[in-house]
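Dropping the structure in here first, questions after.
Some chains omitted; the rest stay in position.
Should a chain be cited, it is by its letter among A and B, assigned in written order, with residues numbered from 1 in that chain.
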Amino acid sequence: MSLPSPWRADFPAFAAFGRDCQTYLDSAATAQKPQAVLDALLGYYAGGAANVHRAQHTPGERATLAFEGARAKVAAWLNADSASQIVFTRGATESLNLLAYGLEHLFAAGEQIAVSALEHHANLLPWQQLAQRRGLELLVLPLDAAGDIDLKQAERLIGPRTRLLAVSQLSNVLGRWQPLEALLTLARARGALSVVDGAQGAVHGRHDLQALACDFYVFSAHKLYGPDGLGVLYGRPQALERLRHWQFGGEMVQQADYHEAHFRPAPLGFEAGTPAIGAAIAFGAALDYLEGLDGEAVAAHEAALHARLLAGLRAFDGLHLLAEPHTALASFVVEGVHNADLSQLLAEQGVAVRAGQHCAMPLLRRLGLPGALRVSLGLYSEGDDLERFFAALHHALALLR
Amino acid sequence: MSLPAAAREALAAFAQCPGWEQRARLLLQWGERLEPLDDTERCEAHRVHGCESQVWLLGERRDGRWHFRAGSDARLLRGLLAVLLARVEGLTAEELQAVDLADWFARLGLSRQLSPSRSNGLNAVLQRMRELAAQG
């Protein structure tokens, strides 16, 4: 049962990790990039960079076509109706901040925003701070025993004063798919806008946003095998129309005078200044690469690895999973052992897993834990990575107990 | 769908055009053919935004058929407007929605002018034309 990944060789980082005796199991933090991404990045810069949307000259046209081509690829990947529904940002975090500022004008004091108890800071703090600015109430939807947003309670809590629901698709700590369909139906029934944080969800399986029926969906390129510094905000056309412009500058302007200005609609109106052109083009290449894989084979590989991960962890005495994860990752603690000690000794052995609060301090506090370890997988991960991790964990625990 | 006479003429002229210089000369000539707009027509209401040059577009439906007029302060753009108008002259709203203008410019060897690079603005003109026809 060695579970090799047939796609591993497409990712040059693993040759380097091999040389340095590193085992990378922190893909939920950021993923490695296939060679196709590096080629696209290099091809763009070495072929002649140019700014986009500004010039008639050939390098400028070429860059604009490639940049807009990447937008179209993102739209196709998400099954969006049109490329104009895709706004490029720096990352999921910026997408969420854009929403919290761009929708601010829709809220009146006393209204409510609903998030869940398992949100990443990026999908909690922008709303929390918006609530503080506007005198809103932040509803925190509680979790059930399995670690999912409790639908019964959500139904009770989400009411006519609730103007927006913002929830994760897949928890970055618990690894569980959240009951989005029911929640989105509920939000729609109550007349609330909906925001889905797809930062983790987008990486596992491909999602049809027309079927998902949220108003906004956000994720980061760097977790989906693309470069860092690029994120996506998808919106339904009617939802995008409700956004106020947020950042101002360069080519997002329609007409400007000293004392007043008019701005373009989405997407360009929300991309102030020179964007991350190279990153967008390279992310297009990442999607092309993913498009070329057999999605079912990828899912089957990830599922087999994940099962192996869980089985392996269960063999350790006193090890407790924070929840029963569906996919992609497993978070755990070991009785009587501090997660920081464990992660340090794993690091000494060249095993890269993440320890701590995973940018979800309130969730960890609610679970009564100072922190936890998280092992997370990518499509390039394989059985040998897990074996090295299990051996290192064994060794670390022997030292610590 | 048969082409209007002016469109056939444009196709004949541009399709056999050997290089950029010749094409530029042709565009300048076609630009001269545009029926000039008067000062009241060159107004904000007819202005097409999203072009770095100034462009105006007026559309009128007579007997179910669309007739457009257009102008610009840039001469090459005037030529592009002329070959565009040649193609759409007298179409019905349905025909207008159906006509493949990207293909039309491609056949003229003028595809590059439709690049998403915003500065030239021909795309904005096409969009405005469709909006007018949809309203009208």
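Assume a contact is a pair of C-beta atoms (placed from the backbone, for glycine too) under 8 Å apart; a residue touches a chain by one contact, two chains touch by 3 or more.
Note that the structure is predicted; figures quoted are calculated from it, not measured.
Visitor: Indicate the composition of the complete complex by giving a copy number for each shown chain label.
Guide: Composition of the full complex, by label: A x2, B x2.
Convention: only the chains that are shown with their structure count from here on.
Visitor: Let me have the rounded angstrom distance from the C-alpha centre of chain A over to the C-alpha centre of chain B, please.
Guide: Averaging C-alpha atoms per chain gives centres 44 Å apart.
Visitor: Spell out the part of chain A that touches chain B in their complex, as residue ranges.
Guide: Spelled out, the residues of chain A in touch with chain B are 52-56, 60-61, 64-65, 68, 251, 254-255, 264.
Visitor: Touching chain A in the complex: which residues of chain B?
Guide: 49-50, 112, 115-120
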